[in-house]
Structure formats: C-alpha cells, structure tokens
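Take a look at subunit A:
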Amino acid sequence: MNHWIIAPIVLPAILAPFIIMVLRHHLDLQRVFSVAGSVGLLAIAATLLAQASTGEIQTYELGNWPAPFGIVLVLDRLSALMVGLTAMLALPVVLYAIGSGWDTRGQHFHALFQFQLMGVTGAFLTGDAFNLFVFFEVLLIASYGLMTHGGGAVRLKAGVQYVTFNLLGSTLFLFALGTLYAVTGTLNMADLAVRVAEIPPEDTALLRVGAVLLLLVFAIKAAVLPLHFWLPASYANAPLPVAALFAIMTKVGAYSILRVYTLIFGPDVATTEGLVGDWLLPAAMLTLAVGAIGILGARQIGRLAAFGAIASMGTLLIAVSLFTPEATAAALYYTAHSTFAAALLFLIADMVMERRGGAIIPQSPMAQTGLIASIFFVSAIAMAGMPPLSGFVGKLLVMDAARHVDHYATIWAVILGGSFVTIVGLARAGSLIFWKSHDPAYVQAEVVNEEPEEAPAPAAPEPYPGLAFASVFVLVAGLAALTIFAGPATKYTGGIAAQLFAPQDYITAVLKGEKE
Partner candidate 1 sequence: MITYALYFTFACFGAAIMMCLWRIITAEGVGTRVLALDTMVINTIALLILYGLNLGTEIFFESAMIIAMLGFVSTVAYARFMLRGNIIE
Partner candidate 2 sequence: MKLLRRIFPHPHLTVLLTLVWQLLANEPSLNSLLFGLLLGIVIPFITQPYWPDRPKLHNWPMVVEYILVVLWDIIMANITVARIILFKRDEDREPNWICVPLELRTPEAITVLAGTITMTPGTVSCDLSAQGHNLLVHCLDAPDPDAVRDQIKSRYERRLKEIFE
Partner candidate 3 sequence: MEALFASAVGVLTAAGIFLILRRRTFPVILGLSLLTYAVNAFLFATGRLALNAPPVLNNYKEVAYTDPLPQALVLTAIVISFGMTAVIVMIALSAYLSSKTDHIDLPLAEEAGEDE
Partner candidate 4 sequence: MQYLFELLIAFFLIVSGIFGFVGSFGMIKLKDPMSRLHAPTKATTLGVGGVLLASIFHSILLEQHVSLHELLITLFLFLTAPITALFIAKWHIHRHETPENLPDAGEDELWATHAVEQDEDVPDHTAT
C-alpha cells in the first residue's frame, strides 16, 4: 500500500481547515503554511513522478474496498505528470499572490487555494468516474471563491457568469454519468473500459449518448469551441494570479478527455466510433483560431491573456484529438508548456494591471517598465510559440505528429496561421503598452485611464515586489527548463503516451485481473 498516492489530496485537505480554524487571524502564519503546503505538494509530486516513471501502475483502494466497488486512486505516468504540473504551478502562483498582496484583498485566500489544489490533484488521481465529478466540483467551487476574491462589481458579475456556465457543465456531467451507469452498471473507469468493450449492440445508442455528453463536459472545462465562451470574461476579470492558477484547470478538461477517450472509449472501441475526433479536431482548430483572433482584437491585457489561454488550449486539443501516441506525447509536452506560459502571461498581465490599468493603450511608463517589458516579451514568445522557448518545440511536436493525418495541411495551416495572428497581436499589445509609453506625445497627454469598476480599495500595493518577480522568474525558468530538457521531457511524455495507448495495463492494475 502506497500512501503517497493519496498524499496530494490529504495534505491540502487537512491544511486548509487548519488554516481556517487556527490561523484565521494570522496572515503571516497563513502565508507560511500555504507556502509550506505548496512546497510539500511539490515534494509529494516529485516522489510520485519518480514512482510513476518506472512504468508500473499503482492503485490505492480507498476504504480497502476492491475496485470496481469502491473508489480507487490510480497513479500512472499521466496522473503523476499532471500532479507534478499542478505543484510546479502552485508554488510560484502562491508566492506571487503573497508578493503582490493579492492574498490580503479578501478572506480565506490561502484556504481556498489549498482546497483548489486538492480538487485538481484529486481529479488527476482518481480512477472513478463519479469521484472525478466530485473533484471537479471541489476544484470548481474553490475556483468560484478564488475568482471572486476581492470583490468588485465587474468581477462579481463575471463570477455569476462563470458559476452559471459551470453549473450547466456540472449538470451535464451528471446526465452523462447517469447514462453511462444506467447502461454499464459501473462507475470505475477501468471497469467501464472492460464493460464498454462487452456492450451488446442493442445498447450502443445509449452508450454513445453517454460518451458524447461526457466529452462535452470535459470540452467545457477545456474551453473548446463552441463551449469556450465562459472563459474570456471569467479569466480576464478574475484576480489575475488566480487566472494563472486556472491555467491548470483547463488542463483538467484536456486531461479528462485524454484519460477517458484512451482508456474507456479508446480509438479502437467500435461502439463509440466517430464521436470524438471527428468533431473535436475541427472544434480545436476553431478554438485556436478564436483564441488568436481574440489576442489580436483584445483591448485589455487580462482579456488578451485569456484568449492566449484559449489559443493554447486549441493547439493542445488539436494534438489530443488525433489520438495517436505521437500526438499525445506532443499534447502532453504542450500541456506543460501551455500551463507555464499561460500562467506567466497572466502574472505579467497582473503586474501591468496593478501599475497602470489593463487597457492596451499607451500611457506614461510605469514602475519597473524595463523588467516587466522583458518578461512580457518572454511570455509573448512562449505564448506565440516562437523560438527559443518550449512553445516552439511544442508546436513543432504537434505539427510533426500530425504529419500522418489526412487533414495535416489544414492543421498546419491553422497552427501556423494562429501563431502568426498571435505574434501580430502580442507585438501590437506590447508595443502599445511598453514602447509607445516612451513616446513624448503620449507621456505629455498622460490620459489617466480611470478604471471605473476596480476592486474596492486595493490594499497596500505589492508588499514584496521582489517575491512577485521571483515567482515570475520561476515560471520563466520552468519554461526554459522545459526547453533545454525537451529531450528527457518528450521521452517522458512519450512514455505516458505509450502507457495510455496500452490501456490493458491500467485495467489489469486496477481490477487486479479479477474481472478478466
């Protein structure tokens, strides 16, 4: 029995109530424990990554009930990677939130943050479809709190929209799970895989409905067109460090698609043929297009970053939707890249927002313009998939993996076209925000852009700016490391893909061969 598997869930689950109960009135201690928790999560994630790298699939049967009757957690390479990404993202984000003082602008930031981590890691680790729903809800409700953290009219209105749309998604999740259970009589994902293969032809219509509804649920989370509409306003109006953390949440959707549609409704399952890739690929391409167009058209830096997140999800999902080992390996590499890149862009956007407001118009220069401009340049390079950062490698991987697909020319054209529009858009924004501010003509005018609907009375600005910058540099370093060590990284993602496309190992590990 390997208790490490549940550690990433239990740690925040215990830490958060502790923060609420004992440290409610001690901000500094909250910070210490929150950071310590994130570091702890990182350590746990590292352990899990090391354990998973052997290729052995480990399970953890909660309540000691055998699968498929109880809930089971599964540690394979994919879940280890995703938990690792979460931990690697969490630390810089929480440091930034502390450094920027965002955590003081409302109550319970750190507790909600820990709960959010619990939800995300739980979703990555669980091997039970309904338990996945529960963790989705945990991460969502924590995200509702984080999204509206600090209040403010616009943010709250955006919050209503965010919650509404996600509640629709959660409802759909239940419809899907109900349908699947009603046909197959099970909830365990490995068991589902076994049973789906055995489904008699008289039940395929209903099973297909369940499969497609589930896909749509994940597509909402992953912000796939036409289910992505919730994202721009939500992310742009969330506290931007929170939006940075949300970079991992869209990945939860992508992860779930990968997991469910390789393990249960894999590309070889005849029953659900023609349901996934057929529409996901065009939808993903449109997602990328909409994201890129949004970047070019954005008037506000938060929104620009949000569309950046959408565009990167588009690229990612193009790779996912191909459902080949090569493409999946590429998708996973791109996942890591896009998590850091999107987070970085949001944090930089926050730095800009805090100093001069988010409008993409020239204004007098802000504090630390040079440094922020440089980091913006880096994040833009990453987001646009320009060399030398991992985005370019990821893009090449995706395109290379698409070589053998029928529509490869279209895919390439969309990816390259998307990159082009993104480049133009980011260059435009950067030039207006950072360069044009030096133009005497504009400095003179000094139109103080009043943000009419800002968060109420922003607390002391940036208590530890050094910490904020440090956390940004951590993300940059992450991107750099992902680039430099692209070889080992792609090897690992290749291993994940190999594991995903051999679902029998997973099934055997979970069901211990009992059901075979």
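How these were chosen: all candidates are chains of the complex that A comes from, given by their letters.
Following the convention adopted for this analysis, a contact is a pair of C-beta atoms (placed from the backbone, for glycine too) under 8 Å apart; a residue touches a chain by one contact, two chains touch by 3 or more; residues count from 1.
All of these numbers come straight from a predicted model, not from anything done at the bench.
J.: Since the rest of 1, 2, 3 or 4 are in the complex but keep clear of subunit A, which one touches it?
T.: Selected candidate: 3.
J.: Within the complex, which stretch of subunit A touches candidate 3?
T.: Contacts found on subunit A: 130, 134, 137, 140-141, 144-145, 148, 151-154, 156-161, 163-164, 167-168, 170-171, 174-175, 177-179, 181-182, 187, 233, 237, 298-300, 359-362, 428, 431-432, 436, 449, 452-453.
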